[in-house]
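After this line comes chain A, so read on.
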Amino acid sequence: MLARIDRQTAVWMFLVAATVATAVLGLEQHGGSTAVGLVLLAIAFVKIRLVALHFMEIREAPLALRVLVEAYVGVTFVALVGIYLLA
Partner candidate 1 sequence: MMSRPVQIFCACSGFMLVVLLFGGLIAADWIPPLSPAESADEVAQRYADNANGIRLGAVLMLFGAGFTVPLGALIAAHIKRIEGDFSPLAYIQIIGSAGGLFAITLPVLIFGAAAFRPDRDPELLQLMTDLGWVPFIINGPPAIMQAVSFGVAILSDKRENPPFPRWLGYFNFWAAFCFLPAFLLLFFKTGPFAWNGLLSFWLAAALFGGWFLICSVMLLRAVPPAGAAPEVRRPTAVTSL
Partner candidate 2 sequence: MTAEAADLDRPVVVPDPAGPADGRRIPGEEGLWVFILGDMAVFALFFGTILVTRGQDPSMFDAAQHHLHPWLGIVNTALLLTGSLFVVHGVRRLGDGTPASSRLFALTLVCALGFAAIKVTEYTMLVGEGYTGATNDFFMYYFVFTGIHLAHLVIGTVIVAFLVRVAARPEPTAGQRKFVECGAIYWHMVDLLWLVLFPLLYLIR
């Protein structure tokens, strides 16, 4: 059974599971917790990286494009964390 699940379907299953996890985590938090906020932000960026790599096929792309996409994910995440913690 496992052998029949291709890579992208497996990624999808992970993404759906991560969505449910963030939902539970996000909605069960009592009051505003910075730690939870950071975890939710991190999970979001893990998810978009997976969408880019496996659905948009950046995994198969030339290095330059891959670097640009990874840079976007990394820089945006760091910038948002910075604003979230400092603003």
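Just so we're on the same page, contacts are C-beta pairs under 8 Å (C-beta built on N, C-alpha and C of every residue); 3 or more make two chains touch, one makes a residue touch a chain; residues count from 1.
These made the cut because all candidates are chains of the complex that A comes from, given by their letters.
Everything numeric here is computed off the predicted structure, so don't read it as measured data.
K.L.:
Just give the number of the candidate touching chain A here, out of 1 or 2, all from the same complex.
P.N.:
It is candidate 2 that touches chain A.
K.L.:
For chain A, which residues are in contact with candidate 2 within the complex?
P.N.:
Touching candidate 2: residues 3-9, 12, 15-16, 19-20, 22-23, 25-27, 29, 31-33, 36-37, 40-41, 43-45, 47-48, 51-52, 55-63, 65, 68-69, 72, 76, 79-80, 83-84, 86-87 of chain A.
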